[in-house]
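Complex shown without one protein chain; remaining protein chains in place.
Just so it is clear, A, B and C label the chains in written order, and each chain counts residues from 1 on its own.
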Amino acid sequence: MAAQPKAPLVKPYLQLRKETAERDRGLREKVMTLEEAVTLVNDGDHVALGGCTLSRTPMAMIWALVRARRKNLSVSRSITSSEGEIMLASGACNHIVTSWFSQGIVWGVSRVMRHYTEKKLARFDEWSHMSLGMRFRAGAMGIPFMPTRSMLGSDVGRMRDSEVKKITCPFTGEDLLLLPALNPDVALIHVQRADPYGNAQMDGLQFMDIDIAMAAKRVILTTERIITNDQIRRTPDQTRIPFFTVDAVVEVPFGCAPHECYGMYEPFFDHLDKYAERNKGDVVKAMAAYLGEYYYEAKGWPDYLNKIGMSEVLDAARRGRSVFND
Amino acid sequence: MAAQPKAPLVKPYLQLRKETAERDRGLREKVMTLEEAVTLVNDGDHVALGGCTLSRTPMAMIWALVRARRKNLSVSRSITSSEGEIMLASGACNHIVTSWFSQGIVWGVSRVMRHYTEKKLARFDEWSHMSLGMRFRAGAMGIPFMPTRSMLGSDVGRMRDSEVKKITCPFTGEDLLLLPALNPDVALIHVQRADPYGNAQMDGLQFMDIDIAMAAKRVILTTERIITNDQIRRTPDQTRIPFFTVDAVVEVPFGCAPHECYGMYEPFFDHLDKYAERNKGDVVKAMAAYLGEYYYEAKGWPDYLNKIGMSEVLDAARRGRSVFND
Amino acid sequence: MTKEGAAKPYTASELLAVMAARLLRDGQVVFAGVGIPLLAATLAQRSHAPKLTILFEGGVIGPFIVPGQLPPSTNEQRCTRRANMVLPIADVLLLLQRGYVDVGFMGGAQIDRFGNLNSSFIGSTDNPTIRLPGTGGGNDISSLTQMIVAMKHEKRRFVPDVDFITSPGWIKGGKSREQRGLPTGGMWRVVTDLAVMGFDDERREMKVLALHPGVELAQVQQNTGFNLLADKNLEHTEPPMRAELDVLRDLDPQRLYTA
Partner (left out) sequence: MTKEGAAKPYTASELLAVMAARLLRDGQVVFAGVGIPLLAATLAQRSHAPKLTILFEGGVIGPFIVPGQLPPSTNEQRCTRRANMVLPIADVLLLLQRGYVDVGFMGGAQIDRFGNLNSSFIGSTDNPTIRLPGTGGGNDISSLTQMIVAMKHEKRRFVPDVDFITSPGWIKGGKSREQRGLPTGGMWRVVTDLAVMGFDDERREMKVLALHPGVELAQVQQNTGFNLLADKNLEHTEPPMRAELDVLRDLDPQRLYTA
């Protein structure tokens, strides 16, 4: 079983302010490689992942973390898919905070998740989807909690009893649940485009990415392409994450593969089917083999994509762009 | 002095839910005239206004409310400008909830505001700008309050003592202020474009409009132009207000005049200078004359614009579009 | 609905989708999961409820689903095709709390007599036989709005008390739901391949309201792990019509969800 978190559940305000004040928030270029960005993540950190299920997963950064043999990470994400299996199986993570965890509905219950959680090799803290969103939002807003009307009365709520507070509303007398703010150590976010300072623009589904970025102590942004700051300034109302909360910008085309990036590529379904198929036997062996082949032995991100295959890359991109065909 | 509010400060949850459930939220056309939309506002309603200071003020709808002789409205807005003076002087409103109230910094302290508030003809409830935003946001989220760290220690906070709650955070032991949710009876919002169902897209500054729309019991949308639902569906990630919260869509070109609408026209500065000049003497007389000329005697919105003058309309539009020149 | 449009044969899943679709009313705002709920909501939209609005958890309001391109979950770009609006996840879920949603519509793995759903743990939480994927938005939807659940009618799925309440129904029946802090929503209908069930107004126990074509009440009871109440005016549903099945088969030509 994973160790209990060392830090207080909710970061004291003065600590939050001090940590934020100490960050270099000036308008400066911060473009770097995946390998350089990895140094911003420490063993034991709480890492929040952008995207949801198979969408805009910061896979390239996870790939880099696994290759760098990061350990004992706590990971939070709105809904966790194969990237969670990879982080558990690689030993990078022993604690997942999420609302739902399996590769995806069509592939059934995750046997990797079952292996690590049922054998108590890893913690899986389950929060309702909205509650997790509200925890990030409170963290983004600089408040210690968010009131909510969900999770009451259920065992999902009961399992979180030591982390939430049930109160009577001082205005209305109603029952309310207070959800503790979540301020991750690091946020990993993948976007369609960003400038060298870290101003990020996202198309389509935004998931919890903006709140995660604003809540975190450090933000690593991977992006399909880096555009100029001039380009950003032509449509400032399309910027979703401001540069001063970003610590690293890494350009990684197909950085979510085999997941999707809105408008650019859909999930690599054939690869995901094959991946699921491998996990029908001994998941420890199967995952070790997968990690060996696609993670540790790949010479770099292009080689990883090459192992997935050019046809799949082209097909995923064709399907991805089709969302704009109407 | 205005009467005290009749309703409880925070709407009980069951009432909020019942009122929302009773609204017709189906995908239906709701295009109407200003005069028809006015019937959605009752005397005594709490009316929240979109925009801020001189920007995206729903002036055409205010113009229609004044012409329809609505009375005893409570009005909330992030920052209140000449539209607040007009609502006070016309008798439409006797209670303003805002963070700042004057025509604008360049014209000095509002003599109209001073007349009505110092003579206790109207209430002016002052909230910090963020606090008012948080009140709308709580209303939009369906929670009874939002915790905040602002307004503590000041007389702005002290003046609101009966409406806020000071608590000790149950997670951190810190001092916090709880701000009561604000769910207006009606929201008036002006946007650049909307479809006949009420899906609204906004360019540039958004102010508090989204929260106001989501918090209100009824929403009247005025729009520079009505576009097709097909057009909306080509860029769903640009939609800011969903159709099911909207009760009326009114097409009103230059619907913010003499204020600005982002990317379409800047403020009509000459008209605003002349308006300010008129109010240097007896404000009651001056405002009565202004309302007579521009409000009651105008044959319709085009005639109102005509009284402001074609040259001003063209100049404001030229300046407005220039924001996209770079 | 006339018998003339009736068609056979149809699969259990198709029956489920058709019966669920008929529960939706025009103009409603429906928070739908993928699979049968999505198919049923789209069928309703294309038959009797053209003004129905579908919401997806991934952050989508009012999309059109392209036949043959069903989304793998509610969180991929296929869900946004020709949508009215795309918004952050927290904000689409907050629509439930604010009250803009009429009905939540999901599938279920395990349900009990009070309509509580379990998708978290089979067995104990300390040493589960199976750790299931968890709630997702299920807990939020069922906490904050009225619910329709569509699922296969099997004894192992219809249990007296779920091992774990992931998505609250009527909790322990009676007034226990509101006493636990949930004054709104609640389980409204459970649609299976055998019957349509509701809940007794007082005790909040599951009650058969209507039987599908050719199904007897005893058969429903046999496939249920607790005693079912039966409405005194027990109805019989009309069989799926050809037009309904045609829509389903157009939407899911590979029968991903309707096999």
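Please note the rule applied: a residue touches a chain if its C-beta (ideal position, glycine included) is under 8 Å from a C-beta of that chain, and two chains touch if they have at least 3 such contacts.
Since the structure is predicted, the reported quantities are computational estimates derived from the model, not experimental observations.
Within the whole complex, touches from the chain that is not shown fall on A, B. Considering B:Leu73, B:Ala89, B:Met151 or B:Val219, the position touching the chain not shown turns out to be B:Met151 (whole complex). If you put the hidden chain back, the residue from A:Leu40, A:Met141, A:Met202 or A:Leu221 that touches it is A:Met141. Checked against the full complex, the one of B:Thr20, B:Ser128 or B:Thr239 touching the unshown chain is B:Ser128. Panel shows subunit B; residues 52-55, 78-79, 98-102, 104-106, 109-110, 113-114, 117-118, 124, 126-131, 133-134, 136-137, 148-157, 159, 166, 174-177, 204-211, 260, 262-263, 266-267, 269, 320, 323, 326 of it touch the chain omitted from the view.
One chain of the complex is left out; on subunit A, the residues touching it are 13-14, 16-17, 20-21, 24-28, 140-143, 197, 199, 214, 229, 232-233, 236-237, 239, 242-245.
Throughout what follows, only the chains that are shown with their structure count from here on.
A complete topology is adopted by the chain contact network, contact being made between every pair of chains.
Of all chains present, the one whose mean CA position sits nearest the global mean of protein CA atoms is A.
With centres set at the average Cα position, the gap from subunit B to subunit C is 40 Å.
Subunit A and subunit B have Cα centroids lying 38 Å from one another. The centroid of the Cα atoms in subunit A and the matching centroid in subunit C are 29 Å apart.
The set of subunit B residues touching two or more other chains comprises 13, 142-143, 233, 237.
In subunit C, the residues that reach two or more other chains under the touch definition are 60, 80, 82, 86-87, 94, 97, 183.
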